[in-house]
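Can you read through this structure? Questions will come right after.
Complex shown without one protein chain; remaining protein chains in place.
Let's look at subunit A:
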Amino acid sequence: MQLDSVHDIQKVYRELLQCMARPGKIADIRESAAKADFVRECHPATFLVIQTLLDAEVTFHVLGDRTDAVRRKIADYTFAVHTSAEEADYIIAPKDTSETDLLEAMSGCKTGTLENPHQSATWIIETGAIDGTSEWKLSGPGIRDEEEAPITLSEALVSTRNAKTQEFPTGIDLIFTDSDGCISCIPRTTAITAKEESAWVM
């Protein structure tokens, strides 16, 4: 079946919105992702998120080894403009991105200003299975008490991300996608802590 640019995208957006509002929630967009089977360059779920958010008014940056193919695909479909990782509104990290590249781009990406915290980068990261298990726990707005981070995150990634979100309201928001058509989000307000150690009580 053909991807419906109105209704499939609306469904993806609603899932994405609920994920952003409820960090740790796993949303299944498999049904729509199956219709994006013509996409070989990245996960169909990644492609759908990109289709939902990007257009000619925003800029993006693609990391990884196969940058050109992914970049062309995104530009062809959304008319968004490719730019450097420092300036991009959306940064896409395909699954083959090396951690060094990812961390370097993350340390350099924009976080917005105190006056305009919305002018920050949103990350779309392709990850292994989003299955609800990890050694991290999440807390903050959108989470009742505590929630398990649904994805495996390396310690270096968590510490780089935490450094970028230190000065709220500036920060970065992360969207994770997997090959199964699942998505999950970690916005800047979420505290990521290791399961063993309890959060610092000041």
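Quick notes
The rule is short, and it goes like this: contacts are C-beta pairs under 8 Å (C-beta built on N, C-alpha and C of every residue); 3 or more make two chains touch, one makes a residue touch a chain; residues count from 1.
Heads up, the rule we're going with is that contacts and distances are computed from a predicted model.
Chain not shown in the complex: UniProt lists it as "Carbon-phosphorus lyase complex subunit PhnJ", one of "Glycosyltransferase family A protein", "Transcriptional regulator", "ABC transporter permease" or "Carbon-phosphorus lyase complex subunit PhnJ".
From the set A:41, A:104, A:148 or A:173, the residue in touch with the chain omitted from the display is A:173, counting the whole complex. Although one chain is not drawn, the whole complex shows that of A:75, A:143 or A:157 it is A:143 that touches it. Residue A:189 is the one among A:67, A:134, A:152 or A:189 that touches the chain missing from this view.
In the full complex, subunit A touches the omitted chain through residues 5-7, 9-11, 13-14, 16-18, 20-22, 52-53, 55, 57-58, 113-118, 120, 122, 141-144, 168-169, 171, 173, 187-189.
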